[in-house]
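All protein chains but one are shown at their positions in the complex.
== chain A ==
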Amino acid sequence: MNDKHIVSSFDAELEQIQAHIMKMGGLVEEAILDASKSLKNRDEELAEQVRANDKAIDALEQRVNDEAFKLIALRSPTAVDLRVALSVMKVAGNLERIGDYAKNMAKRTSVLVHMTPVEGARSALRRMAREVQLMLKDALDAYIQRDAELARDILERDRDIDQMYNALFREFLTFMMEDPRYITPCMHLHFIAKNTERMGDHVTSIAEQVIYLVTGALPDENRPREDHYRAELHLSD
């Protein structure tokens, strides 16, 4: 297919919206890394910065939505152009949620720095956050390059994140059973782990949008889930 529209301003608008998505993606990646770094290093100042930076992410989401809305109203996009307009709104929503989770991680860090450190957990959480950030980077690359294969690969990688979460869950349980003084920090750390796992789900959702954008259909196979821990703990959905 010819890449360029006859009306070049249409291309300019589509490119602009996608540039906002990329900028948003960059800020969110930074937020994940900084939040996990502040947790690891017990750096309250950096945590504060992550919380402040979240406003820029929210503003960009609004901008993406406004521009996509205008594009739909004024250009009546069809086929792939329509899918771009719809997917940017969803991707922006996913990025905004990931940004919120990073902000929440920073918030809990500000509380955790004043408590007894829990050995080992912070490094594991940082590795998990790092993995999510790499997945996000690849999802955004897949988006820009219209690479459905790379996007499918991300769906697979989310399993690793789920496994990391399950392992941390057990670890925190053990800590809490050993010493009740660990209960408060471990609860915070557990929420951080859970939120990081949720970030992975939002990255997965972005990857699904890439597949929708490229092929016109969402992937239909059920994503494999690691939820034997649910059975173990008698948890239901």
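The rule is simple: contacts are C-beta pairs under 8 Å (C-beta built on N, C-alpha and C of every residue); 3 or more make two chains touch, one makes a residue touch a chain; residues count from 1.
By definition in this document, contacts and distances are computed from a predicted model.
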item	value
Candidate names "Sugar ABC transporter permease", "Carbon monoxide dehydrogenase", "Phosphate import ATP-binding protein PstB" or "Hydrogenase maturation carbamoyl dehydratase HypE"; UniProt protein name, chain not shown	"Phosphate import ATP-binding protein PstB"
Touch with the omitted chain, as defined above, among A:L82, A:M115 or A:L134	A:L82
Interface with the unshown chain - residue positions in chain A	1-7, 10, 76-83, 212, 216-220, 222-223
